[in-house]
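With one protein chain removed, the remaining protein chains of the complex are shown where they sit.
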Amino acid sequence: METLSMLMEGFSVALSFQNILAALAGGILGLIVGAMPGIGSLAGCALLLPLTFHFNPTTAIIMLGSIYYANMFGGAFSAILINIPGDAPAIMTALDGFSMTKKGHPGKALFISNYSSFVGGLIGMVILVFLGPALASFGLNFGPSEMTMLMLVAMTSISWLVGDNPITGIIASCLGMMISTLGIDIVSGQIRYNFGSIWLLGGINFIPLVIGFIGMTQLFDLVKQDMSGEKLSYVDAKIRFRDTLLTKDELKRATRPSITAGLMGTFVGFLPGAGATAASFLAYAAEKKISNGKTLVPLGEGAIEGLAASESANNGAAAGAFGPLLALGIPGSGTTAVLLGGLMMWGLNPGPMLFTTNPDFAWGLIASLFISNILSLAISLGCIPWLQKIVRVPIGVMIPSILMICFIGAYSTSNSMFGVVIMLIGGFLGYIFGKCSLPTSPLLLAFVLSSTLEINLRRAFLTSNGNIAVFLKRPITDVFLVIFLIMVLVPVGRAIYKKVKENK
Amino acid sequence: MLQKLNWRCVLFLVTAVLGIVWVVLGFGTYGFWSEAEGPGAGFFPAIIGCVLTFFSIIELIKSFSSDQVKFDKEALYIVGSVAGILILNFLIGLFPALVIYYVVWLKFIEKYPWKKVILITIVYGGIMYGVFSLWLKVPFPTGILLSWL
Partner (left out) sequence: MKKNVILTVLVFLLAATAVFAQGGKEADDGQFHIDGNVDFYVSSSSGGGSDIITRTITDIASKNGIVDAPFIVYNQPDGNGQISRRTVSTARNADSTLLCFSSGDLTAMIQNGGLTLDDFRPLVILAADKHLCFVNADGKYSSFEEIMQAVQNGQKINIGGTMSDERVVFNMLCEELGTKDSFTYITYGSASESIAALLGNHVDIAISKPAAANQYVVAGDIVPVLALSTTRFSTPFDTAPTLSELGYNDVEYPMWRGVIGAKNMSDEAVAFWADAFKKVSETEDWQKNYLERNLLVSQYMGPEEASAVMYEAQAAAQAQN
């Protein structure tokens, strides 16, 4: 009951005129950016973050939340219409969505994606409301040693993001952690790794780094497509609102997968380091098992169930990721990592104390998620014909447009060319890394997580006077230690078992 | 020679060296461990450096037998664009530089007719200028030519 009254209070914060306006503006911008091929929610949030600088913290974060949320909706548009996933979680969406478009049902595909996104998001938010406060009071027990172990577990789970070669994932993570050590060490106040440059004293800002690694890097692929002369073939289908409406049977077929995938997505979203991409992938894989043979067409060939599962899980995870972000200060994905940067810029410290120290902010944000879920649904349904035009912008125009916004976005984060330099270095490195099959997402995630890991590790040693037993004698750390050992030892054990078996 | 170079080798060689730099500085200069205070400023980076160097060497050895990395010559368009923007930024400031680049790209690379180029530039440039410069009041840098005027 208390939760509901807190939520109502949150609604009263979020429903102020200014905040609704901010959520609406964030929703529209987020949809547009999310629908732009390749920009996606991570770069989209990073690019639009400077927009929120001039508001008060609550309004700014509400706007950021709705940008984030609408991005998830928008990511599906380009995936469905032109087979270019707007962001990574939309990859699974493109499989069935674009197939439906090819079969002449782009409107239905868009409607299902919107509907499932809404359902998945709603499930995620309801869970967030009822687990958020529980996590918050539990969070007070999280001292330096607990946070250290938690971060170790999170760091290890980054390896789930990495595909076939875990070694390159480790190398990328280490590079990310090393970049985070540049500048002043906040525990001792000592200057380190600045190599005599005063620009490096304050370390590297995350946002231009992301704009470079994600936003600018994709230009190299786009320019190759552009110069190869093969213009992308669009499906020349007119989208009228009437055609987007579903029959009762289609709605029914979309609902059950939306609910199961939404639940699954939310819980994956709560896991640090897993994120929306893993959620949509896992839910899609699960849906394949659940609906085995019972769909009209097989998954991957335009099945409503597959599209619904992917989109619902994606949005459930987007909401779920707010759980660890708000209650523990841990970003569940690259995008929430950007949000974390935004929160910290406002002097807000997501973590154990957020629900206690800034309850109006925390509940206002959660309430605004509900609002932006409804707003996003309304806007995207209404904007379907418009957005189709934006994603049909020729690649030749997209290239200079993206490069321009990369420069402007990177400059705006600290009002200096230093941000632009970081962005450019990130962009070129991202290209080289891609060519050498070194994954970049572990680098970005490790960059975000590692300063928390380092600071807490050293605080834990300081409070215990250098005694390593601090990590053993507390119940929560023990639990994390077991999880950590399982995560490390099980794959190793399995590999050894496999080897032994092969040798027999 | 440049064609013969295996870029995967180069990359992992660089990361291995970076790891060593981090270890040497972390262990030597910034303080690894002190009796009174536990880990110092160099503790964490030195460990990360060790791990990085170790895995970089493994990957370096593997990369000798891997395929050559081929860079696309189309990437030069991006390199050229960035260089052009940076030079123009130095002369006339960031925003005008980006607008000129935008026009040049649309006109001379995409070969759009002038009418279309100007229309697209005004719409997109207008949105960017309106949002970032007028609304958010981002103080974009001015170039050296403008400071003489």
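As written, the chain order gives the labels A and B, with residue 1 at the start of each chain.
Quick note on the criterion: a residue touches a chain if its C-beta (ideal position, glycine included) is under 8 Å from a C-beta of that chain, and two chains touch if they have at least 3 such contacts.
Keep in mind that what you see is a predicted model, and the values were worked out from it rather than measured.
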For a quick check of understanding: of A:G143, A:P298 or A:G434, which residue touches the chain that isn't displayed?
A:G143
From A:F11, A:W199 or A:F267, the answer for touching the chain not displayed is A:W199
Taking the entire complex into account, which one of A:F418, A:Y431, A:F447 or A:F480 touches the absent chain?
A:F418
Touch residues of chain A, complete complex, unshown partner:
53-54, 57, 60, 140-144, 183-184, 186-189, 191, 198-203, 205, 344-347, 349, 351-353, 356-357, 414-416, 418-419, 455, 459, 462-463, 465
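Assume only the chains that are shown with their structure count from here on.
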Averaging over Cα atoms per chain, report the distance between chain A and chain B in Å.
23
Over in the complex, which chain A residues touch chain B? Could you list them?
50-51, 53-54, 167-168, 170-171, 174-175, 177-178, 181, 185, 187-188, 190, 192-193, 219-220, 223-224, 226-227, 394, 396-397, 399-401, 403-405, 407-408, 411-412, 415, 417, 420, 424, 431-433, 435-436, 438, 450, 453-454, 457-458, 461-462, 464-466
Chain B residues touching chain A - in the complex, by the definition given at the top
7-8, 11-12, 15, 18-19, 22, 25-26, 29-31, 33, 35-45, 48-49, 51-52, 55-56, 58-59, 69-72, 74-75, 77-78, 81-82, 85, 89, 94-95, 98, 101-102, 105-106, 109-110, 112, 120, 124, 128, 131-132, 136-141
